[in-house]
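Down below is the structure, laid out as structure tokens.
Missing here is one protein chain; the remaining ones are kept as they sit in the complex.
Entry: chain A
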């Protein structure tokens, strides 16, 4: 299953902020984490992560710092700012509402999209 482009784009911000909420990280590690968490189903081209990170940095949701990796490569590390944490909490609320609505729709008896398993099944 491939997740649609629009949905990936919409989910990208909360996913990245959520990963950074756990600990600060850099681009490549963030992508690996996304792949690991989604079992490889949530994917976008590697490069696209960076414009997203820069947009978040510009908006003040994340902060960045250049460090040198163990292998001697320069790496730009990103960490969540206080403002980003607030943004993440807000996104969390919104996605919960959307998730609840879909849950209720798809677990209710009656005509639903065929082939969709009810949540929790």
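The rule is simple: contacts are C-beta pairs under 8 Å (C-beta built on N, C-alpha and C of every residue); 3 or more make two chains touch, one makes a residue touch a chain; residues count from 1.
The working rule: contacts and distances are computed from a predicted model.
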item	value
Among "Lipid-transfer protein", "Permease prefix domain 1-containing protein", "Nitrogenase component 1" or "STAS domain-containing protein", the UniProt name of the subunit that does not appear here	"Permease prefix domain 1-containing protein"
Residue ranges of chain A at the interface with the undisplayed chain	26-28, 44-48, 50-51, 54-55, 57-58, 64-69, 71, 73-76
